[in-house]
Every structure is written in C-alpha cells, then in structure tokens.
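In this view, the complex is presented without one of its protein chains, the others remaining in place.
And then subunit A:
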Amino acid sequence: MLWVDKYRPHTLDKVMVHVEEAQQLKQLVSQGDCPHLLFYGPSGAGKKTLIMALLREMYGSGAEKIKVENKPWKVEAGSRKLEVELTTISSNYHVELNPSDAGFQDRYVVQEIIKEMAKSRPLDVSGNKSFKVLVLNEVDRLSKEAQHSLRRTMEKYSSACRLVLCCNSASKVIEAVRSRCLNIRISAPSKEEIMKVLQHVAKKEGLQLSSSFAARIALASNRNLRRAILSLEACKVQQYPFTEDQPVQTTDWEQYIVEIASDIVNEQSPKRLFLVRGKLYELLVNCIPPELILKRLLLELMKKLDSELKHEVCHWAAFYEHRMQLGQKAIFHLEAFVAKFMSIYKRFLINTFG
C-alpha cells in the first residue's frame, strides 16, 4: 500500500491538517443528522480524507467495510436505453462514485443511482439514521444538465439520502446546487503543515528526514499534501539514506512541460509552434487534462518571464482557460495561448533588445 493510503488518518480526531474543520464537522454530525455537504478546495488538500473520516464518525467502523464494484447501470434516457459502466465503492451506509466518468450521459447516471439508493434504505437497529450518504467526486466536471438534474433529485430524495459533493472549484458548480449544500472550503495545507506530516510519516517508517530536505519536498509539491507524500516515497525508493543534494522527483509530464516552456521561450515562429503542437498532442494523448497542462505551462513560463509581461500573460492564460471550458477541443485554445505568448514575448524582445 502506498504511504498516502497507509498513513491516511481515519478519524476526525487524528487529522493533522485542518484540525479546526475536523472538529466543526464532528460537532455537525453529533446530532446524528447532517445537511448536504459540498467540499471544495485544491487537489491534495485533504478533502477526501475528511469525508472518509466524517463517514466513520457518523456510522462507526461499519463505514470502512467497503466493497469495490464495477457494474453496468441500465439507464433509461428518454426513449433510449443506455448501459453505463461505473465503478462504485460502497459500504452499508454509503456509496461513492465519480459520475463524470459516465461522460455525456452523466445526468441520467446521477438520477438513476440516486433513485436506486433511495429505494433501499439502510436498516438500522436504532432506526434514527435512516439515510444513506452518496459521495460524488469531481462534481465540477459534471455537465450543467447533470448538475441541474442533481439539484432536482437532491430535493426529491432528501429524506432518503445525503449528498457529499467533492470538487476542486466551486465556481464550476451551479449556484442552485451550492445553495442547497453546506459549503466547506478545504484550503491547501501550508508548507509547515506539509513538513509536519512528512516528518510524521518518516518517523512511522523509521526514516531519517532532515528538515531541509522535507522543506524542499514540500516546496516542490506546490502545497499538495498527496504529492508531497508520494514524492517522499519516490525519493526513498530512489535513494536512501537521503542526501542533501538529492533531487526531488517530479513527474514525467511536468518535465515535458518544462521542455515545452523552454522551446517556447527560445524561439517564436510558426515552425516552433508546430513543434510545440506535437508535444501538446502527446500530453493530451496521455490523458493529461488540458486545464492542468495550461496551468503548469503558465507556471513554467512565468519563471522565465520579465515581470513586466507577467500580468498580460496571466490574463491571456485565464482567457484561454475559460475558452477551453466553453469549447470542445482543447488543443485550439492551448495552442492559441502558446501563439499569443509567443507574439507577446517576441514583441517584448524586439522592443527591449531591438
């Protein structure tokens, strides 16, 4: 098992980051009931950990007896009948799934699964927790239609189930859904917090981790706790005992984006753009989400940029990121951003150096 999973805190009392939020959640469910919840925050901040701990708090260890199922759902979409294969993780008390995996049929899937769940309420001896919890991941990747149908089903079956939604950006969740949930923002842990967790993991594993190396890992992780623990594990595999000058492992696609960024900065011409296009295609083929590519690319470009240009470049990155959400094919927008950057940068070079 990966360290990330191995050292995941299982109860709300044991969490090391977001202690305050954990205590609030504990109070929230102490009455035995809870509203719908929407967790949002950057990747690797600890949303899922909190959710799992919350479930345990509500249902006891029974919530941890889970089974993984990959079954086809027969869905009636208007006059057609669809069969969508979805993976769910479920216990007696909850069901968890990624509805966005269903692609463009997501709205039928959401409706159908909630209906199904509502039909079979859990039996409880005490009889007071007569609702199930549905955990939906990546709600921000759901289509607008699916989110609207989610809203309706939330109201209709509110007596039978509670929804726990989890997403990165609350702005991509429609207002109607947000207002029906208790919104909980989970911010990215600070560098110090990450270092603390890393030290904790190292201690449990019996490793010697110098604070300076921990700081470097924390810095490289970009305040992503999961990333930090994963790279700690990778570094350990790479070389142990740790040395001070040991490089922190980065992922291959990020390496690739660094390459792209230097390509862009070195030459600004249609020919170079064509080369970059090929590299972007390769990233896309490997299923790296285009939003992530754009973000990463912007960060890399920013490192090499004169501060005079930073504002303008950021503006265009945001512009094309938005376009990407509106459009269909990400490559057009990614490439438009690259071309825009090249054009700005070239103009800057000519103005500065003649």
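The rule is short, and it goes like this: a contact is a pair of C-beta atoms (placed from the backbone, for glycine too) under 8 Å apart; a residue touches a chain by one contact, two chains touch by 3 or more; residues count from 1.
Here is the rule we go by: contacts and distances are computed from a predicted model.
The complex appears with one chain absent; UniProt names that chain "Cell cycle checkpoint protein RAD17" among the candidates "Vacuolar protein sorting-associated protein 26", "proline--tRNA ligase", "Cell cycle checkpoint protein RAD17" or "Exosome complex component RRP4".
Residue A:Q268 is the one among A:Q111, A:T153 or A:Q268 that touches the chain missing from this view. Touching the missing chain, out of A:Y59, A:W73, A:Y108 or A:Y320, is residue A:Y320. Against the chain not shown here, subunit A presents residues 1-2, 4-5, 8, 43-44, 48, 52, 66, 68, 70, 87, 89, 96-98, 100-101, 135, 137-138, 224, 226-227, 230-231, 233-234, 237-238, 249, 251-253, 268-271, 273-274, 277-278, 281-282, 284-289, 292, 320, 323, 326-329, 331-333, 335-336, 339-340, 342-343, 346-347.
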